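All protein chains but one are shown at their positions in the complex.
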Amino acid sequence: MNHNLFNYCLQLGDTSLILSHRIAEYCSKAPHLEEDLAITNVGLDLLGQAESFLKYAAEIKNDGTNEDDLAYRRKEKDFKSIHLSEIPNFDFAFIITRQFLIDAYNSLLFSKLSESNDETISGIAKKSIKEIRYHLQRSKEWIIRLGQGTNESNKRIQNAIDELWMYTNELFYDSESEIELSKEGTATLSSALEKEWRNITSRTILEAGLSVPENIHYSLQYGKDGIHTEHLGYLLAEMQHLPLLYPDAKW
Amino acid sequence: MSEDNQGILWEVFLQPKPGRPFKHVGSLHAYDKKMAMTSARDLYTRRGEGKGIWLVKSQDIVSSHPEDGEAFFDPSNDKVYRHPTFYSIPDGVKHI
Partner (left out) sequence: MDDPKKLAEFQEKIDADIKIEPRDWMPEKYRQNLIRQISQHAHSEIIGMQPEKNWLTRAPSIRAKKILMAKIQDEAGHGLYLYCAAETLGVSREQVLNLLHEGKAKYSSVFNYPAITWADMGAIGWLVDGAAIVNQVSLQGTSYGPYSRAMVKICMEESFHQRQGYEVVVSLAKGTPEQKQMAQDALNRWWWPSVMMFGPHDAESAHSNQSLKWKIKRESNDELRQRFIDKTIHQGEILGLTFPDPDLKWNESTGHYDYGKIDWDEFWNVVKGNGPGNKQRLNHNIAAHEDGQWVREAAIAYADKINSKTKTA
């Protein structure tokens, strides 16, 4: 088995899986009905992306494992989602900021991955990049709307940006599998995306009348290496509830 | 309870395929043009129903009045010469 490729697919799939789960948690709680539908579309896209990557990971593993085994029967330490995706839905400002920071990152990552020499990865990336560009358009518009809205919304969105900024550090951390696979042209180094990501996010944050935080806080260890926030354990306990409780059952 | 802050009402018109006329498919609430457009996309094209969207604020629609119905529409009923079947063409003439 190609361990690096397997791990890299988990890394890509897990972040989408966990973020889509957070969006699922938000179902029926949006500020107005239209937004409930809109954000669910984002969640569905992400879940589809997760499914594709986990399916491919299962294929690489090639021991009868399927994508559901990987999602529902894997231990927390084996998940490779980034910390930012794990942060709970504190309020709509956090939800939009989390989405915006990841959308901006994914738009760069997936456009690079569209050129991967691994056909499955480039295929998934080509399909996903269309979805991600739309997600970014939406989250960007919301950042501007909330930044320029009322004093309260400005304060809330600035607070969310400040609080979540420490987790953006991980976005540009190169995991072992990334380093190895990028040598062959299969993956792309996360660190190479940083400059453009800072451009994209700063432009929107400034347009919204908000300020870009100075990056003084950071996670000590990273989700890409299997070390997670305290939040992930609870999320998995809920998500994996049925398959763990009924190990012999098929659903 | 809270004042009315559900946004304004927009009418959504979809073009099913390029070249086809736009057709009214429903309404939605949004606060600004951009949001109206993304909401229309997310709400009315989930099943690939359209490739083009027009949006009009409901308040901007000019509509005929039902009470005017007879005076407004009946006069065209007797102008059959506007329909091609009104004309007789000699047998054997084609492509007209």
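By written order: A and B. Residues from 1 in each chain.
Assume a contact is a pair of C-beta atoms (placed from the backbone, for glycine too) under 8 Å apart; a residue touches a chain by one contact, two chains touch by 3 or more.
Model, not experiment: these values are computed from the prediction.
Asks: For the chain that's been dropped from view, list the shown partners it touches.
Replies: Among the chains that are shown, those touched by the missing chain are A, B.
Asks: Out of A:H21, A:K80 or A:H135, which touches the unshown chain?
Replies: Of these options, the touching residue for the absent chain is A:H21.
Asks: Of the residues A:G123, A:P213 or A:P243, I need the one that contacts the missing chain.
Replies: In the full complex, the listed residue that touches the missing chain is A:P243.
Asks: Footprint of the hidden chain on chain A, which residues?
Replies: The list for chain A reads 21, 24-25, 27-34, 36-37, 40-41, 43-44, 47-48, 50-51, 54, 67-68, 71-72, 91-92, 144-146, 148-150, 152-153, 156, 238-239, 241-243, 246, 248-251.
Asks: Give me the chain B residues in contact with the hidden chain, please.
Replies: 1-7, 9, 25-29, 31-32, 35, 43, 46-47, 63, 65-67
Definition applied: only the chains that are shown with their structure count from here on.
Asks: Chain A to chain B: how many Å between their CA centres?
Replies: Chain A and chain B have C-alpha centres separated by 40 Å.
Asks: Where on chain A is chain B touching in the complex?
Replies: Residues 32-35, 37-38, 41, 134, 137-138, 141, 145.
Asks: Could you pull out which chain B residues touch chain A in their complex?
Replies: Checking each residue of chain B against chain A gives 6-7, 28-32, 34-35, 38-39, 41-43, 46.
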